[in-house]
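The structure appears below as structure tokens.
One chain of protein is taken out of this complex; the other chains stay put.
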Amino acid sequence: MKAYLIAVDGSEVDASREAAVRLFNEDKLLWLDLFDPDDESLAQLSEFLGIHPLATKDAQRFGQRPKIEDYDSFAQVVAYGVHSINEPLVEVHGFYSPHYLVTVRKQDCAAFAEVRATLTQHEGKRPNRLMLLYRLLGELTDGFFPVLSDFDDQIDQLQDAILAKPTDAQLADLFSMKRWLITVRKVITPQRDMIASLVSGVTELPGMTREIERYFRELYDHLIRISDLVDSYRDLLSGSLDSYLSVVSNRLNQVTKQLTIIATIFLPLSFLTGFFGQNFGWMVQRLTSLGVFLGLGIGTEVAAVVLLLWLFRRRGWL
Amino acid sequence: MKAYLIAVDGSEVDASREAAVRLFNEDKLLWLDLFDPDDESLAQLSEFLGIHPLATKDAQRFGQRPKIEDYDSFAQVVAYGVHSINEPLVEVHGFYSPHYLVTVRKQDCAAFAEVRATLTQHEGKRPNRLMLLYRLLGELTDGFFPVLSDFDDQIDQLQDAILAKPTDAQLADLFSMKRWLITVRKVITPQRDMIASLVSGVTELPGMTREIERYFRELYDHLIRISDLVDSYRDLLSGSLDSYLSVVSNRLNQVTKQLTIIATIFLPLSFLTGFFGQNFGWMVQRLTSLGVFLGLGIGTEVAAVVLLLWLFRRRGWL
Amino acid sequence: MKAYLIAVDGSEVDASREAAVRLFNEDKLLWLDLFDPDDESLAQLSEFLGIHPLATKDAQRFGQRPKIEDYDSFAQVVAYGVHSINEPLVEVHGFYSPHYLVTVRKQDCAAFAEVRATLTQHEGKRPNRLMLLYRLLGELTDGFFPVLSDFDDQIDQLQDAILAKPTDAQLADLFSMKRWLITVRKVITPQRDMIASLVSGVTELPGMTREIERYFRELYDHLIRISDLVDSYRDLLSGSLDSYLSVVSNRLNQVTKQLTIIATIFLPLSFLTGFFGQNFGWMVQRLTSLGVFLGLGIGTEVAAVVLLLWLFRRRGWL
Amino acid sequence: MKAYLIAVDGSEVDASREAAVRLFNEDKLLWLDLFDPDDESLAQLSEFLGIHPLATKDAQRFGQRPKIEDYDSFAQVVAYGVHSINEPLVEVHGFYSPHYLVTVRKQDCAAFAEVRATLTQHEGKRPNRLMLLYRLLGELTDGFFPVLSDFDDQIDQLQDAILAKPTDAQLADLFSMKRWLITVRKVITPQRDMIASLVSGVTELPGMTREIERYFRELYDHLIRISDLVDSYRDLLSGSLDSYLSVVSNRLNQVTKQLTIIATIFLPLSFLTGFFGQNFGWMVQRLTSLGVFLGLGIGTEVAAVVLLLWLFRRRGWL
Partner (left out) sequence: MKAYLIAVDGSEVDASREAAVRLFNEDKLLWLDLFDPDDESLAQLSEFLGIHPLATKDAQRFGQRPKIEDYDSFAQVVAYGVHSINEPLVEVHGFYSPHYLVTVRKQDCAAFAEVRATLTQHEGKRPNRLMLLYRLLGELTDGFFPVLSDFDDQIDQLQDAILAKPTDAQLADLFSMKRWLITVRKVITPQRDMIASLVSGVTELPGMTREIERYFRELYDHLIRISDLVDSYRDLLSGSLDSYLSVVSNRLNQVTKQLTIIATIFLPLSFLTGFFGQNFGWMVQRLTSLGVFLGLGIGTEVAAVVLLLWLFRRRGWL
């Protein structure tokens, strides 16, 4: 377990249990960020801060959907961030009250370091605990944009690769991209709805002002955009799968046409060749001069080829 | 018929009609769990407890959707659990009132034994009848998670198998997996909505407190997650079917290309072979030295192969 | 036209105009069931009972959607039943008021005979006109269950048949099954919504009590189950169509592979055969001993076959 | 421009500007029906009747969605009718007030002549302006039924034709049928919603009574049925496209199987033929009697054919 403890004046305090207790008792605890805590410590902390066992159990188990649960003395917030396409999404559990913000997570995520840096390095007015929660949710959410933009490029590259040369590996890519997108959508939709419930006033957080609400509305807007992006990538991916099939079929068509042309030319020629040459001693014995060789032998072949070419051209195959 | 009878102090009483009547009259009946009762006994019990004939008929017939029906003196609860992927879902009918909880089922399910064990073995405070109902519904619902997780693995294995080598048996698997998923969805959606109606206060159960509601809200959250999982598996299965078709088409394409290459090489060669060898005595008689054999005979073949290879390479087939 | 007339005491009266008028005037008319009446008689009856011309016109024309229209003095009810998969759905028009229940239909349906039998044969309390309407709607609705269960079996059989051997006839079956399902859905959805509007109190019928409403709620539940079944069959049918295509493609793949193997073996062999045998007198004249025949002739063939088999095995074709 | 002018007593008046002005001033103007008026005349009329410039501009431009806009002194109604499958839908703009009904259209449509005929020929009570609007909308809407019924037949014929022999022309038909259906749906959905807003009281028209509302409710019902029909045809069309692909694939499968059988029989036979006949002088010189010809020559061929037939039968190909 690793922990970061920040006081309301922005100073980072060494994270020990005593320090946290002291800050809390002086109402100077701004943010306690726990990285992969053991169940025991979490349970003790929860009891100390008066966090409901159900919320604690969620934070021990993880695997929750994004949600805001309003317990009377605090609010439980579950939200997700993203690190990169290849890693699982980052689940964050937060406990917010007017007197503290506690976050619990099991993976690292750029959002945390950034928010911490802004808090401790910048001079001037410190945010209150709700603005801090907004910033954290905002950084977690905005982290999806660059990753989705990469995903967008990946779709384009895949589509180009499919049009160039369809392979089985592309199908495996499509499947795993679809799976990732489903994972993101399963998280982004409730995250959007949870912010919507905040903005529309269905869920209320202590300390919310009209000014702070504007910021959450901005966040809501970003979540809608992400959700729209995810939906459109879904559409494009299924379009890519369809065009894969179409490209393959078209290639097959051309290959088979090629095969048919070859067979239509050479099977009859081989037959003609065999017929005039092998069958009857009578004929073979009489076709012995150079002129007959050139006229009848080469002549029939050339005539057949010309006829077939004319037929192909009329059918638009050449 | 088998039955389990548990008193409010957590003690398991031998389940006879007399014992149940006695406990009920003393208001000490916590839970009566009936395993595959005959219609007759059920009807008698219903009459004794004042259960409405419509609710009794449902419990005799089975095959109902999950629902909570509020009859004035009791509530009828129908919910589903799962045993394993290969077995049908476990339908459970419950009759809940402030004075009893009666459950009826026709199959066994781990949830029942577990809840019973917790009740009888653990010391300390006994849950009231509503919390018991919550625990039962919770165990039934949470039983879906490991089964769905197995299902998830099964999808991945199927997808890998399809990419490796598509067979007809995989299609049969896909169809039966889809059918199972449809069965689960038909049950989970109304089960989720029934808990939602409890949590939002549309349906009211006697004994519901704000604290107990939190637990039902947690249950609701789990049901949403299951419902999301089912939807995403549906998506993935249909994606697997599409990629099946694509893999097969791609293989077909490669096989046909192979065929075309072979035919494009050897049909012309056979023709050349026949043309120079069979047709005209004039030619055959003049091609009798080793030099001519090497130069003209082997030379034309080699030239044709080189030409074809150059063509294939230009078209990107090799 | 055929008609059935039943008095409030359950006795079946010979259905003449006079009898109906007399019963109605004595307020003893329970149920008048008209089978394929002519427009004239219907118009006269409607005028006598005070039924609105719009409702009468609907009952003359047929082809309506299920609905309950509340005219002030009576309610118009349109509902559908089913006879078997091969026959069109049975449209039933009903006019319900506290003083009569009149039904009009153009096809026969088991539901009518059953309800009539229950009324006239059973002793004891007779249902009032609203419970009679419930029973009729209930029988019409429940008639869908066995037919849909047959349909379910039919889907399974079709799927098995497709996996065994896909034929064009199966596609025709799929199309007509889809068409039938669409017909059922077009009828079941509004029928469900019409009962929902009754149960939720949006539409009110005179004589509705809390107890009778429970029965209609049960009916509503059955209609939801039917509607769920129809949706899932739709899903399975479209899955069957997809697997049809996949099976066919897979078969095609195997056949083409077979063709390719044959061609890849025998086209080169034929070429070798021709090359060494036909081309050059020089060679043919020198290959005249048994040893050469066995060594060179059979040897090259065997070598080629072994090489190809090794290639096929490496590519996983055998 | 052509115009029809009808007075409240049902008499058709010669449609001049003066006549319209006179009837309007005497409040005897029932219906003024303008066929393809020029922008100038329409603008003058609008100014005279006090129609808002926005509504006038819509009627000059056309291409609007069905809608009812309530301007204070009048209501603007846009609705669509149909002439036949091959012609574009008929857009009708109406201006309704308690003192006039003005309709503007650019194409002819049976509905207009029919409503006019009913008005002028039938004796008895004349409808008021709102019932006239209802009749017009009703005729326009009901005109969709026969056209959609033709469309239904067309789908069945197309499906049969596809199962009999799939051609490219059928795909073009499918595409244009889909396009037509989309056009109809784009018009029917808002038309239905506009009547729904009338029936539910969201939009109010002056002169609406409970009795007239029943008629509009009937109209609403017809629009739902049309909308349901359009949705189901959409489903069937996409099913037809899928079965097209399946039929083609199945045919391809059979053709390829045929090809494979032929090749699997005759490529080995040709090889055997060539091997024993061409290769070695030693063998050819020894096979010169009739017995050997019959025994070895014909015998090997027959044996090969019998072997292949046995294989095909075992694989279920014959």
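The chains carry the letters A, B, C and D, assigned in the order they are written, with residues numbered from 1 in each.
What we mean here is this: a residue touches a chain if its C-beta (ideal position, glycine included) is under 8 Å from a C-beta of that chain, and two chains touch if they have at least 3 such contacts.
What you see is a predicted model; the values in this text were computed from it and never measured.
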Partner chains on view for the chain not depicted: A, D
Listed residues A:Ala172, A:Ala263 or A:Leu309, member touching the removed chain: A:Ala263
Residue touching the undisplayed chain, where the options are A:Glu87, A:Asp153, A:Glu204 or A:Asp221: A:Asp221
Hidden partner interface residues of chain D, rising order: 52, 54, 58, 64-65, 67, 69, 71, 165-168, 171-172, 174-175, 178-179, 182, 186, 190, 241-242, 244-245, 248-249, 251-252, 255-256, 258-259, 262-263, 266-267, 269-270, 273-274, 276-278, 284-285, 287-290, 292-293, 297, 301
For chain A, the residues touching the chain missing from this view: 159, 163, 214-215, 217-218, 221, 224-225, 228, 232, 235-236, 239-240, 242-243, 245-247, 249-250, 252-253, 256-257, 259-260, 263-264, 267-268, 270-271, 274-275, 278-283, 285, 316
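As a working rule, only the chains that are shown with their structure count from here on.
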Any chain that touches chain D and chain A: none
Euclidean distance of C-alpha centroids - chain C vs chain D, Å: 24
Chain B and chain D, separation of their C-alpha mean positions in angstrom: 40
Chain D: positions in contact with at least two other chains: none
Arrangement of touching chains [line / ring / star / complete / other]: line
Touch relationships between chains, expressed as pairs: A-B, B-C, C-D
